[in-house]
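Quick notes on the structure that follows.
What you see is the complex with one protein chain gone and the rest in place.
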Amino acid sequence: MKTLSAQEIFEKLKGKFGDGVVSLQTESVNPPFAVVPPGSIQEVCRFLKEDPDLLFDYLVCISGVDHKDKFAVAYHVYSTEHRHRIGVKAMLPHDNPVIPTVDVVWKAAIYLERETYDLMGIVFEGSCDPNRILLPDDWEGHPLRKDYIYPEQYHGIKI
Amino acid sequence: MGLREYISDISEAVVTIAKGMRITWKYGVDPKEETTIFYPEERMVMPERTRGFLFNDVARCIVCNMCVKQCPIDCITLESIKGADKKNVLTSYKIDMGRCMHCGLCVEICPPKSLVHTDGYEGSSHTREELIVEFVEDDLATIKARIAAHAAELAKAAKAAEAAGKAPAAPANPAGGEKK
Amino acid sequence: MSQGPAKRKPIKSNIFDVVPAPAEIPQNVLQKNFERVRACKGGEGIIEVGIADLFINWCRKNSLWYLYYATACCGIELMQGGASKYDFDRFGAVFRATPRQADMLMTAGTITHKMAERVQRIYAQMPEPKYVIAIGACTITGGPFYKDSYSVVKGVDLILPKVDVYVPGCPPRPEAWIEGIRNLQNLIMKTKNYGLKKA
Partner (left out) sequence: MTEPISKEALRTDEWTINMGPHHPSTHGVLRLELTTDGEIVSKARPSLGYLHRGLEKIGERVAWAQFMPFTDRLDYLAGMNCNCAYAWAVEKLAGIEIPERAEWIRVLVCELNRISSHLVAWGSFCADMGAFTPLLYGIREREWVNDLFEMVCGQRLTYNYARIGGVSHDLPPGFLEKTKEFCDYFEPLIDEYNRLITYNKILVHRLKNIGVISARDAIEWGLSGPNLRGSGFAYDIRRAEPYSVYPKLDFNVVVGHADRGTLGDCFDRYLVRIDEMRESVKIVRQVIDRIPDGPVMAKVPRVFKPPAGECYFRAESPRGETGFYLISDGGTNAYRLKIRTGSYMAMNIFEKISKGVMISDIVALIGSFDIILPETDR
């Protein structure tokens, strides 16, 4: 067991991917985020999971965040072996939020991604189960977006 | 599965069930283990902090609107008019008990502590409207008349003070209703 | 240190005292309000009930089997009320797992729009006569989710044809449920079964 700090983890990522990893976001953020471009999220996650010094085998949480002009997808990962953790963040454009899925890396991502798609409307490309999960299938809109307008009624029942 | 295993399985099942039934019987027949509270005939004495239905003592309420702002679900509505001595006077204070979630945030923030939780919990009704409780008992005309009377009283006191050349001593505000 | 279960004192009142109820139960805020609202409305009409009706009503009121229908927080109070400390069985209210054997639907817990159609179906599956008690803030008005939630039905009376008794609280104490059941029993005793024109 060798716990690494966020900076060391970031250095390792930088060493592997070079410019593929954009920056480390540490200011008033706990745990710190490594910001990566959406296209390389799968490779970064696979490296995080499989590198013997990192071994991030436990995907804690995937959250979508609506920053009004863009979307962010935040992945929190944890290593049960080394007991360190870090966040990975990808920024997506607001008009077409699409990101490759990570359920090929961690199976835990299946439901977390489904939920993010359902409530935030972020599409996970290549997901094995790209359906709504919490809301009914014929629900319109994605409620956690900041510009969501509550519908007047659903199936004739007033909301 | 051999016969020996079969028999031992059955005997183990019988023994473990007998053990469990012994405990069940112990609780079943021992009068000391009776736990039921026969509710309509017996009642539990509620602790001090019980968060039952809300009650607002309108005589003490200072119409600060804090409870309305604090309530996460807007179940309190109040209306007020300007009183004679620039203080607001309640004309209506409604709590929708059918919506209240008894979180106690409004009680915590109430400055004069006029809004309290009672220990009442029974209040089933037949309609939804009955659950909206109005705490101000007088109607608007009565309150307005009372304010007018109070204003007249104030004016009279001011005149008397002017005549005596002293600072006016304001009488107590009766507009909020009598104290109980 | 630890004393065995054999030496225990009776556990009827673990923490609080249990006292016999006073002859006149003190009226709380809500009950005073009911009188006022009823006075404004002109009160309820007196229904004369015949002997046959009395017998039928007596049978019905003492066998109010309820559906074990629990969606959210109130469902735990339903379990606790059905268990030994409060014991709904004393009023003939026994839980049933299927709507086809139930007389009474206690909507214990939040009902969302996704669930609404299922509740209507459950209600339709129950045999007549059937009664509905709306338990807790969520099913009376939407409760905690009234203001900001996009997926909660704001009151079970929007989706069911009638609700007989509303029991406020979040969740109501089991005693309040018992009071609600007794309220429903009183309502049943006033029902006129014969001499009514079929609609």
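Every chain is named by a letter (A, B and C) in the order it is written, and numbering of its residues begins at 1.
Note that a contact is a pair of C-beta atoms (placed from the backbone, for glycine too) under 8 Å apart; a residue touches a chain by one contact, two chains touch by 3 or more.
Since we're looking at a predicted model, the values are computed, not measured.
In the full complex, the chain left out of view touches A, B, C.
Considering the full assembly, A:59 is the residue among A:9, A:24, A:45 or A:59 that touches the omitted chain. Contact with the chain that does not appear here is found for just one residue of B:2, B:31, B:47 or B:165, B:47.
Here the missing chain is touched by one residue of A:4, A:91, A:133 or A:157, and it is A:133. For the chain missing from the display, the contacting residue among B:30, B:108, B:139 or B:162 is B:108, taking the whole complex into account. Residue-level contact of chain A with the missing chain is found at 27-31, 33, 57-61, 63, 65-66, 74, 76, 80, 83, 87, 106-108, 110-112, 115, 119, 132-136, 143-144. Taking the complete complex into account, residues 1-5, 8, 11, 14-16, 68-73, 75-77, 79-80, 83-85, 97, 99, 109-110, 112, 114-115, 118, 122, 144-145, 147-152, 170-171, 173 of chain C touch the chain not shown. With the whole complex as reference, residues 9, 12-13, 16-17, 19-20, 23-24, 27, 35, 47-51, 70, 72, 101-105, 108-109, 117 of chain B touch the missing chain.
Just so we're on the same page, only the chains that are shown with their structure count from here on.
Measuring from the averaged C-alpha position of chain B to that of chain C gives a distance of 21 Å.
Centroids of chain A and chain B (each the mean of its C-alpha atoms) stand 44 Å apart. Across the assembly, chain C contributes no residue that touches 2 or more other chains.
Touching two or more other chains at once is no residue of chain B. The touching residues of chain C, when paired with chain B in their complex, are 8-13, 15-21, 25-26, 28-31, 33-34, 36-38, 84-87, 90, 133, 137, 140-148, 155, 157, 164-170, 172-176, 178-180, 182-183, 187.
Residues of chain C touching chain A in their complex: 113-114, 116-117, 150-151, 153-154, 158-159. Those residues of chain A whose C-beta lies close enough to touch chain C in the complex are 135-136, 143, 148, 150-151, 154-155, 157-159.
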